[in-house]
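To keep things clear, I will list the structure first and then write my remarks on it.
One chain of protein is taken out of this complex; the other chains stay put.
In order of appearance the chains are A, B and C, and numbering begins at 1 in each one.
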Amino acid sequence: MPAATENLIERCREIVEDLQMGEVRRWKEQNPGAAAIGYFPVYAPMELIHASGFLPVGLNGAGDRLDLQYADARFGSFICSIVKTTLEMGLTGYLDPLDGLLFSGICDSARNLAFVFQRNFPQKYVDFLHLPQNPSSSASAGFLKAEYLRLAAQLEKLGGRKLADDALRASIAAYNENRALLGDLYALRASNPHQVRTSDLYLLQRAGNFLPVETHNEWLSRALADIADRQAKPRDSVRIVIEGSFCEQPPLDLIRLVEDAGCYVLDDDFLLGRRWFTEDVPAGDDPLGALAESYLDRSVYSSVRHDFRHRRHKLLVEKARRLGADAVLFLIAKFCEPAYFDYVLFKRELEAAQIPHLLLEFEEKAFTFDRLRIEVETFVESLLFD
Amino acid sequence: MRLAAGVDVGSTQTKAVIVGDNGGLRMLGRALVDTGANVQRAAENGFLAACQQAGVSPQDVGYVVGTGYGRYKITFGNSQMTEISCHARGAHHLFPSTRTVIDMGGQDSKAISVGAEGEVLDFVMNDKCAAGTGRFLANAAEVLGIGLDEIGPLSLAARHPVKITTVCTVFVESDILSYLAQGKKPEDVLAGVHLAIARRTISLARRVPIEQAIVMTGGVSRNVGMVRALEQVLGTKLEVGSDAHFAGAIGAALFAIEKMGESFESGIWRPADAAPAG
Amino acid sequence: MRLRPAEETNPTAPTLLVAGVDVGSGFTKAVLLGWYGDAGASAAGAPLEELASEVRILGRGSTRTGVEMEKAARAALDQACEAAGAASSEIGYVAAAGLGRYSIGFRDIQITEITCDARGARFLYPRAAAVIDIGSQSTRAISLTETGRVRQFKTNDKCAAGSGSFIVRAARYLQVDLESVGDIAVQANNPHPISSICAVLAESEIINHVSAGVTVPNILAGIYDSLADRSALLLKRVGPVDELVFVGGVARQQGAVRALERRLKIPIRVPEHCEYVCALGAALLGLKRALAARQATA
Partner (left out) sequence: MSEAPRSEYRGQIHQQQKDLMLRWYERLEESARTGNPPSVELMISGNSIELLEGFGAVPLYPEVNALQLAIRHLSLDPILAAEELGYAADNCAYVKADIGALIRGITPAGTPLPKPALVLCNFVGCNTYVKWFEHAAEFQGVPLAMLDVPFLRTPEPRAEDVDYVVRQLHEIVCQLEQITGRRFDMDRFREAVRCSARVEEAWSRIKHLARRTPSPFDAYFDAITLMGPLYVYRGSPEGVAFFELALKEMEEKAARGEGIYDQEKFRVVLEGPPPYPFFRSFRDMFASWKATAVASTYSTVGGLWEFGFRHDPSRPFESVALHMLAHNVTNRNYLQRYEQIRRYVEEWDADGIVIHFVKSCRLFSAGQGDMRDYFTRQLGVPTLYIESDLEDPRYFSEAQIKNRMDAFFEALEHSRSTGTLRRGAAALRQPAAGAGSAPGAGERLNILP
């Protein structure tokens, strides 16, 4: 791979691992008066924040880079890591560059976290979006549009621009491009997994959490061109689809470990909110309505978005079949209620379809992986050795 | 002279103290025995030893309060109190400005938030797992072949503490051994062990408000390495008195006096007047 | 089926010597295999079961792992060679398993202990469908497919409760020889349960039992019951099991076997050299790779 791309990925790693959010601070210096709005996974309408003149910042916990000192006392046992590390970041000042925080109802822990933030950070704008869970109702689109308008009004109060259709259309276009580039990278990896290391793709993608979308688009197109030209020799590997990491993210070393143990990742649900829509959002006459409708009718399946018209377990099997995967790897954060519940139906469906799977539990704050290594290697061995 | 006793039957060690109001409240005797297998016997032995040291007859002791995990096994006791109440009370007596107590014993650790009168405001305890307790330290000492009272001072000599990843008391053995095999110095390994426990303890303790003065009680308070490690993690100083190991028993004895219906003036007896350790 | 022990093997030299080394957290075990097949024939593609008649176990060796894993592996292998009357230089292929598998510089391949357990057990019991391995620090439950692949597996958390080192500590407290703990437990008439889930905290419970006059067999049986409970939980998670192969050092202890039987109510098979099953599996898988490699170069 050309050194330029190596450097770019290295740069991404620095950005991702920088707890101080240097990139966000820099953006704020360059855009005086504009706010940075953090959003907790999984999805947030970044277009809307962008159109208000603000920087949407994706929060994905602090990994093992922060010792839990205060947050454990607030959230106690049986709660996933990301909830605690995010609160710890807040309590120890790492979220100071952010002027606001957005949450949505992905699970009960994250929802309560939103309000714990509200109490502990009264000087910050902390909001909770209700994203509809009943897309089949005729009233959902109207409701979601109203919810977005409520958000827009709040952002305006924070000093944002009044939401204008033109600005929103431009933002939608920028994010459509972002998703298209990511989609190309994902498609490239699915067809030529030896050419794209998943850990690299992950870093490239996650750096976007802290960058203006325009910059990110530029980086992604550079990387895409480079990677497409790359020459690499395919290895004897197991082709897998990763499921279950839509919110708390597995440590980078764990992603590498999975690859090193002999897996080609054809698809994953890391940072799923960045690739939320399956098609471009149509930026027509009613861009806000289009954004809402895309959420309801043209988005990926997810354990935190319920749509009883399309069952998630069927969709997972379809995906694995479509991509020609040998197996599904569930990477689930410890105590992640939605992922674990979905696993039951996924498992049933995969077994019926005779697609092997492995479940690994991780914590973003873990830094030794002996046991996980054994598990992945055994799994690979069980598929490779006859 | 009126006499009262507090007996703290811990999982590892049993502590007993005799107090009396002989021209002011005094600690007349105290004793420390290993709890061992026979909890009831240990309680008795501790109590008798304390009586003997105080030079009083057990029959003359008017009221005995038992505490600690074996408190219900004390046949001669008049009543029981939880060790939480007793440590708070004892610590408050030793340091009247106590607001937080960190008690680390053989099998559990707890943090107690204490009010101005020595009353418990809030507390937390670890559960179900011996990771990060006195046992953890005792095991580490054993693996290294160093006396329990030496590991603390030795750990202070560390310059590059190792990172201990295991919290399990049993498995820490192999961590320690592999560090030694890698040529790490015992003091660095020990410092790592102490720090690991300190982090765990403080993250537990943060569930209650931690306010000055912070008093450490329980057997592990005798380990200067642990005290320093806790101070380092907490970023503030801990109060540790020479009677800290006896805080639970002292608290129990104070409750005993109260239960006797005796009016007493808290604060007359001070650690300085204490009888020598038994 | 049983393998013929080394003494019975035919005196002609094996075509190929393969070693499997299992570097466990407590003990390192080595198995030396001889392959007597036709050097020219292509055996690489055949399933392991078909190779059985051409394979002999020539020697075994075991030593404490300690911290120098490579050294332990050498020592165990030397023992195995001595038992086989072979020189280590004659070994054609070394497969390493266990937590120290990457530490063995002289290995040809590393394989996880789960794959090896499954292979070893399947080789000894061709119809084995589930394996449980209880070692010093770990418990592994494995279910197999009809063809002998690993279907599902679960390992315990990094907690000493319910694994071999717990038994070692308990034996020490009760002043019973490790060799005989299992047999003593079998004499229990009224097992006394241990309520603590923690190996360390359970010790004081054990002590209390002693002082309350509970007999040593009853205490030990109680400990095995709690160990069996934990293993049963892991087994449940790998799917329904109606017959089980029990391997690893703890399988040497009758008390553990009986407790598992009581708990699971299914037949349990314990191979004679149960703690070597993982090393055996490694050696067998190593053999397959070695044959494949020969074929490729031939």
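Simple rule for what comes next: contacts are C-beta pairs under 8 Å (C-beta built on N, C-alpha and C of every residue); 3 or more make two chains touch, one makes a residue touch a chain.
Please read these numbers as outputs of a predicted model, since none were measured by experiment.
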Touching partners, among the displayed chains, of the absent chain: A, B, C
Among B:M81, B:L94 or B:L238, the residue in touch with the chain that has been omitted: B:M81
Sole contact to the chain not displayed, among B:V120, B:M216 or B:V233: B:V120
Options A:R111, A:H194, A:R298 or A:K319, residue touching the unrepresented chain: A:R111
Residue among A:C12, A:L66 or A:I79 that touches the chain left out of view: A:I79
Contacts of chain B with the absent chain, listed as residue ranges: 81-82, 84-85, 88, 113, 115-125, 127-128, 206-211
Missing-partner contacts on chain A, residue numbers: 70, 72-79, 83, 90-93, 105-109, 111-116, 118-122, 127-130, 132-134, 136-140, 142-143, 146-147, 150, 304, 306, 308, 334-335, 337-338, 340-345, 347-348
Absent-chain interface as seen on chain C, which is shown: 236-237, 240
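Note that only the chains that are shown with their structure count from here on.
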Topology of the chain contact graph, where touching chains are joined (line, ring, star, complete, other): complete
A-B or A-C - the one linked by more C-beta pairs in contact: A-C
Junction residues of chain B, two or more chains touched: none
Numbers and ranges of chain A residues touching at least 2 other chains: none
Of chain A, residues touching chain C in the complex: 370-371, 374-375, 377-379, 381-383, 385-386
Residues of chain C touching chain A in the complex: 47, 99, 111-115, 118, 147, 149-151, 153, 155, 158, 285, 288
Residues of chain C that touch chain B when the two form their complex: 25, 66-68, 137, 158-160, 165-166, 169, 196-201, 204, 207-208, 210-211
